[in-house]
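This view holds just a subset of the chains, kept in their places.
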């Protein structure tokens, strides 16, 4: 076991050896294995955005096997998807890479005022599919957040009892949060803190922007003289807000965009002490060889080689 | 076991032998047995539309035994119905054909703004009645879809644990979907994807029309140059959206109509790579000999003989 | 066992011998025993209408023992009541006649827009009280019908597992149904069909009036040339809608009224192939000897003697 | 066992010996032991009205031990209180007098339109505290009554299985009931009937006033020539409505008031065949010796000595 992985595991003193073993599996898998950095492939857009919008740009991606193979070939740390996609490949690729069952989802055929994700998976399913972790989305600030927090509490406790890792997607949303506020620095930091306090082992938030949403936070930042000018500085505050860096916090990239833009973001995450990226559309909506090249470059950035 | 059935079973690598056995029972039953094509008789209109409207056109159909016999004599793959209809014949026709217990239903005595189906059956009932599968309807886009998805999650997990097959009727509906949108190409494909991601073994959607409902989908289709002009092409996209054809997806026919219209639709389903039809009113609202002839012709179309 | 009872039992092929035994107990009890016809005494008006309005016309009826004795002395098939009334006599009259525990009730101290019955009994209570059956009311068409259907699903499954008979009171109600529509022919037939599909062994509906509520049903009736002019003809359609007569369907009488009116109604039920009556207020709000005479006459009508 | 107690126990033929034993403990305790009359001390005003308003008039009553001692010294039949008050004395006074755990409560810091009580105790707590009974309030007529009835159904069934007695406080309330209607004769009788049908062993209602709330009840009373002029006559109708006197029904006194007024009310209860009183504020808000004298007089009225 590499020292950095040992160090990271040491932060999770309340977990049983089963969960630590599974966490180590994620940290040790792929080309970033042992570095303490991770890149995860998430593919829940089939539910979140619909199949055409998600997979028409690269029709090979309609096939659930495609994503297993992409993650394996690129040398990523793990692959996260809803029940159906995992069921469609878990036997064929058993043991080839760590799997994360995304436990809740939301389709966009209805524009709910109070966003909520529906639970579509279970700990039992994660175990029978050989997953190392479960993933769960919360929307802090949503009027329905209590439902989401309380289901997570039950699912996370059950997951930990069975030696699974808990990954929490924390996306602030709701009528009291402005559009810009959803990725505001204070709100992103708050989202990370909430996920950590809810008992997440791995936290996923969006990269924080320079905006500060809550007045009280703005005052506190000013008084403390917090540096927020660069992405790296803002990432650093989110890492700090994740138990002073003692929880793994990774960042999503959002909609597909140009390579340079992606690389700049990843360098910011790396330099700010972030633990890695979760890259979906930027990976699977590109043609396979192009995606492999992009993921290879991302890995090299985290390795400090690019 | 015919090679095509073996191939289809190979897609369901996460299921236990019990579920595969029951799936094989459906695929191997009747005149389409072994071809990988299926025709299922569903009779839930007694609840959905009322007995007079459903059975007055062919009064023999008031008797629950009629439908068992119709499905057996026509050589169909399975018969699906709510609890009461199955309880009224499961002993008399035990072992004669695969049964599917429809677990939820909705009567039309109230015009709900937020459509929801009520759970009227259980896995326990399916097992004690000797069923090979359970059926469940979701309304993607409905304000109450979370209720439906989460109940399905629990029921499907329980069904799989007990070796049953899960059939999902996926009918988009709700205030954000236009009437035309309910059978729009993108929406039908989305409905199929959702059912697949929810873990369905067999997916039932309506035949997709040429309309495209969501702007983002329209853009993606145009960019990808997706062919959508013929029913066969549209069926192909729905099949593609069902895990690139690695999930059984079948199509319903809707209200009773003329034979030629029905046959044209079935040819479209067949030519687009669809796995079959679920024919209710078009079958049981016709007089018995006429229905048998119609079903016989439908079978021959799927056999490529008509 | 009389042939008619054997025949009726043969319709319930999915039930265990425990449930058949209890169903036979109802069919074989009292002066109609063995004929396949039944009269049941229901006394839930203490809850539904209040004690004064229910029992002041015949104060002896305040005493829970009165109703047991009335049903026994009149030679009825069974007695149905809420928990309290059954608890107050089940030991004293143990074994004297079949008991039906009414599992849900509704008091009229509040005029709910969305009618719902409250569950006030349980399968466990039915078993410890020696009941042969449980009774349950659904309001098809009510905005809260899903609650009622789903609770019934659970209770009925549990009842059948424990060898109890399930009696469903099916009373359409709700904002989309007109007052006249509540007893419309199509709606009554629909109510019976729903109860049958929900798995009821015995169905209780109100006698159908000549009105037809739903346009689609009206068209279907006209096309099929359904005769609906006499009560007997309408009863026949409700019986037909109860799985072509393969489920026991009985009819309530409503508010207390004159003897001749009652007898006419019973003759209509008999001539239309109905299985019997459930007579509450018409029985217990009359003085004892008068009630016994009335019930005796009703029995003789079903026996074809009056 | 005194004959009257034996007689009363004989009405509860559906209960197990455990429940009968506990019912006998209440009936045999204190100075009214064996007479079939009961006086119970209830102290839930700390929650219902707040501590200052409840106990400032007699500060000794802030101490939970005070109420145990008051009930014991006065020779009452039982003491009823919420979880906290019982936990604070159950060991010290173990075996000294029968305890009733009040399972639900409502504080008055919010003026709900739809009144509801919160469940704050459990059968498990009642058993570990050595209670002989549980108490539960329902609000017939409240929009939330179904919640209250269904929770009571579950708790009462569990209580009876474990040999506990069930005491139901039945207080009609809700937007369809006038203020005067809350203690109307017909409404009080209805409240008693509902509690009895829900399976209560002991029923607690407010003394009925001369007003009649529901038109249908008024007609029935007039037609039956029911005497309602005196409190005794009205009590008699409530007793009659409690299964013709075969359920123990007791009456509360309400706000603290003058001694003579209290005594008149008790005489009315006694003369109308009521089974006793539940006296809270009139007892514990008086200074100890004064309260003991008052309770002593109340006992003597029930003994026919005053």
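The first chain written gets the first letter, and so on, giving A, B, C and D; residue counts start at 1 in each chain.
The definition used in the following text is that a residue touches a chain if its C-beta (ideal position, glycine included) is under 8 Å from a C-beta of that chain, and two chains touch if they have at least 3 such contacts.
Computed from a predicted model, the values in this text were never measured in an experiment.
With respect to copy number, the whole complex recorded in this structure file holds 5 identical protein chains, 4 of which are shown.
Rule of thumb we're sticking to: only the chains that are shown with their structure count from here on.
Homomeric contact subunit B/subunit C is classed as different-residue, with under half of its interface positions used by both copies. Averaging C-alpha coordinates per chain places the centre of subunit C 36 Å away from that of subunit D.
Subunit A and subunit D have Cα centroids separated by 58 Å.
Residue numbers of subunit A whose C-beta contacts span two or more other chains: none are found. Contacts between chains trace an open chain of neighbours here, each touching only the next in line. The chain pairs satisfying the stated touch condition come to A-B, B-C, C-D. Considering their complex, residues 46-47, 49-53, 55-57, 59, 62-64, 82-92, 105, 107, 109-112, 116, 118-122, 124-125, 128-129 of subunit C touch subunit D. Only residues 11-15, 140-143, 145-146, 149-150, 153-154, 157, 161, 172, 174-177, 186-187, 189-190, 192-194, 196-200, 214, 216-217, 219-221, 223-224, 226, 237, 240-241, 243-244, 246-247 of subunit D touch subunit C when the two sit together in their complex.
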